[in-house]
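Of the protein chains in this complex, all but one are displayed in their positions.
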Amino acid sequence: MMARTGTDIQIAICGSAGDGTIASGDIMKRAAALMGFNVIAFDVYPPEIRGFGKCISRIRISSTQAYSLKHESDILVSLNDAHAIPHVGEVRDFGAVLYDDHLVSSVPEGGHISAHIKPAQIPYGFSIRQISELATNSARSRNIVILGYMAGLFNLPREPFREIIRDKFAKKAQSVIDDNIKAFDAGVHEGQAVFKLDDVEVKRESGDDSNGSEAVMMTGNGAVVRGFMEAGIQSYFGYPITPATSIMERLAVEMPPQGGKFLQTEDEISAIAAAVGAGYTGSRAATATSGPGLALMAEMLGLGVMAEVPLVVVVSQRGGPSTGLPTKTEQSDLNLAVFGGSGDAQRIVLAPTNVEGCYRCAGMAFEIAETYQVPVILLIDLYLSNRYETVFPAEGNAFSPKPRKPLKPAKGKPYKRFELTESSVSPRALPGDAGLMHTVTGLEHNELGRPNDAIHMDMSIKRHEKLKPAVHFPGLTVSKRFGDEGPVRVGILGWGSSFGEILETMYQAQAEGIRCSAMKVVMLSPLPMESLKAFYDDCDEVLVPELNYEGQFAGLVSGALGRPVTRLNRATGTPMVVREILEEVRRLAEGEPSPLRSGNARGARS
Amino acid sequence: MGAGLHNVIIGSGSAGFGAAMTLRASDPNCRITMITMDSLPFYHRYDLPQVFRGKQDWRDLLDVPPSHYDEMGIKLRRNSCVVDVDGAKQLITLAHQENVAYDRLLVCAGGRSYVPENLTGYAGLMHGFGSFEAAMRVYRDLPKGGTAIMIGGDMIGIDLALTLLEMGYKVALITTPQTFWPHEVSADEQSHLLRALEAKGMKVYEHSRPVGVARNARRKAATCVTLEDGTEVKGNVVMSFCGLASSVEFMLGADVDIERGILVNPELRTSNDTIWAAGDVCQIWHDREKAYKFYHGWQNVRVMGELAARNMSGTHEIFDVDVENRIGVDKQGEISSTFWIH
Partner (left out) sequence: MNERVKPVYLEEKLEEIRADGHQEYRSKSLPTWCPGCGYFSMAEGLTVALNRLEIPFKDVVTVSGIGCASRFPFFVSTYGFHTLHGRVLPVATGVKIGNDDLTVIAVGGDGDAFAIGGGHIPHAARRNVDMTYLVFDNGIYGLTKGQTSPTSALGFKTSSTPYENGDVPLNPLMMLLSYGASWVGQAYAGHPHHLADMITQAISHRGFSFLRILSPCVTFDKTNNTYANLNVNVRDLPEDHDTSDLMAAMAQAQHNDHPALGVYFEHDRATLGQVMGATSKRAGGD
């Protein structure tokens, strides 16, 4: 049983747009990474572009790697009481609430956050605005003052903060940097004089997850970009869509200096069409989109599968269906990613569970696509795309493409692009190769690539069999089991970002004495059937929590295994709640008949 | 009964806490808000010497768990300083610029530690003992076997002193007229009591009054008290225990009569119909003596709070203004005081 020792605290900074809330959270997380902690951070932005909408920056700092944000925070900082008041309940008992004890103008009863702090929480009121004004002649540095106060109160090393502040404002005038440092130091002075009444502990130890390289703070989208760049991406075609847009924007900046070809196309169909065209020539080509875009791309994906063209498609899921909830997270495009497109068009789908996974899967995606000559879908979600985590990058050239040995034409024999081989993977010629000209098509075709209906069964076998070895692709984690080994009472099966909450649930269940194990499945197509069967056989009960209404992964797994599972579905637009998963685990452990148990593979649509 | 009325209690000491619980028991529907400058929920101040007996987690000191306030529907406003009460508009103004309207108000704001006039300039250098935080500061600044210098004494200080002596610390007591506050003792009684204290190991300085407080170059707080006759009493911390001065400044606009404390009738109501007062902050009219008197001590304070609360709900109970106030030494040399009964 694993105990969570060491530091594990979560800070929530809440303010209005214009208070510097997000900047403050940015400094906090980068300083924490610099101190050697593992960090997960996620910011919530207001939907409007302008105005004074609510911003929340949440940062979880831990000694060992965490897999999600916690449902409860240990510290809440209010830069704007009206926005922060609804979140006071998020702070745990004996955690801290920091706020300004000096308002600019009078408010009626309940207008100040101190009216809402619960008896078990510790209030820390101090004159944030006045301290900022005294230090810098302006109230604008309030967001820096609170960082200093926290450093003083929780006895955090000061220098990492100062370093990040200097770096963050490096492009501004020296006076700006100086003012921010002054504001920080003034906050420290105030915070260290306060008597600490909460029980939030920050121990000064660094994590031991590193492999010698230095941690880098990345979002999921940033990690995808980094993985692509290290894998030598050569062409990228994109169309803006929330929440994948920043992948396109980052590649637009990073590819041209390396000679990479970047193009913003007129729509998603042309984006994937161009990726198919470029992939056909042997270029490492990719595109990124979200659910609605993937729906448009379905036909082209089928062409990629039929013509056996390698390419990579990143899909960051958001609330659906249709235009859905563009700024909320969900996991409801699994069916589309795995099955979307006409006919039996199986492709490889990878669904990492954290930012590090995004980086590694993106780094290996091209190699996988080229090995199996098939489109690879990298299925992530808004939560992963936008949250920050510390990642330890791979060594050197781990993802660089290996040099290609060009094919030589066989004398007298016409070249068979779709030759039926033992591995079902055919030797592939590229345009420009002498003597190996051929046509690829979306029509069913024979080994030569010529239209042919009679061979349909054999070609279907080929296209499906060739993918089966992908579950053993070297260096790729296709599934992983955590927790108790051998037979367990309750097994939790999950995928994507909700696995973070699943893992937290497993640890809590174990702490309560339940024999519990959790398994993440990263390769959704083809499925790692051996591992799934072995896991299923070990568990008395299998729970599949996921962030969609119809239980898409449960349906996939239950159908593949031919066995029933218990579903836990949520479509809230926000990450799953550990407490809710835990309640279900407890009920299963007790042996109570669960109303959620279903043997129907199609689930909620029946 | 006041269904939906807003009852506000200023102060979360023994009087205020007792009042809140009593109000809730007598009226399940009214709104109750406690306002305090403190950062923690209610705990008994007489438990503070426990920090020297290993009780250093404030959660162990609480009288009821924090969840109890939610269960009772009592809103606990901490870190909140009242700067004004408008008795006519029935409006309280808090320092952070929030206004709270009340239907009935009970003031149990207690008192601040009184510092003799000639030493007020040194107040900042001395350690307090009025809260958990202050007690922990004393604990941290007092090394093992170190010396605590007490100016005055008073029943709060002497209570602490007895614990310190038991736990192996040293105590130096410099007497002032408040040495056995709130008891008024004769010179003989005083001498008797001081001998009993010395028997317990306390070092008593009774022949000269304190005139100055100093710190050594390295420390931020005071470590030495100078007496009129030139004696320097040296130690690790200096504390002033000279009784309490009622906290009444914020009541000046409340349209209530105030002397040294808030004046109340034996029903503990002030001259304003909707305002009551209880505990160390108030003076109660003693009809026979024709004077307003203070009533201190853990038990008195609690009784006052609960009585005032019942009267706020409509009863007309009278506080026993003849309650006795005694201090003595028994055959074993143990000091007893009605102040310490709880």
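Of note:
Order of writing sets the labels: A and B. Residues in every chain begin at 1.
Going forward, contacts are C-beta pairs under 8 Å (C-beta built on N, C-alpha and C of every residue); 3 or more make two chains touch, one makes a residue touch a chain.
Predicted, not measured: the structure shown is a model, and the values here were computed from it.
Across the entire complex, contacts from the unshown chain go to A.
Touch with the chain omitted from the figure is made, among A:Ala275, A:Met459 or A:Val557, by A:Ala275. Note on the undisplayed chain: of the listed residues A:Ala410, A:Leu443 or A:Ala511, the one touching it is A:Leu443. The residue from A:Pro431, A:Gly513 or A:Gly591 that touches the chain not shown here is A:Pro431.
When the missing chain is restored to the complex, the residue among A:Asp93, A:Glu133, A:Glu163 or A:Glu299 that touches it is A:Glu299. Screening A:Ser78, A:Ser141 or A:Gln234 against the full complex identifies A:Gln234 as the residue touching the chain left out. When the omitted chain is restored, the residue from A:Pro256, A:Pro321 or A:Gly513 that touches it is A:Pro256. With the whole complex as reference, residues 234-235, 237, 253, 256-257, 259-263, 265-267, 269-271, 273-283, 285, 299-300, 303, 307, 430-443, 450-451 of chain A touch the missing chain.
FYI, only the chains that are shown with their structure count from here on.
For the pair chain A and chain B, the distance between C-alpha centroids works out to 56 Å. Within the complex formed with chain A, the residues of chain B that make contact are 39-41, 58-59, 65-70, 75-80, 93-101, 132-133, 136-137. Listed in rising order, the residues of chain A touching chain B in the complex are 93-94, 100-109, 111-112, 114-115, 117-120, 122-125, 195, 197.
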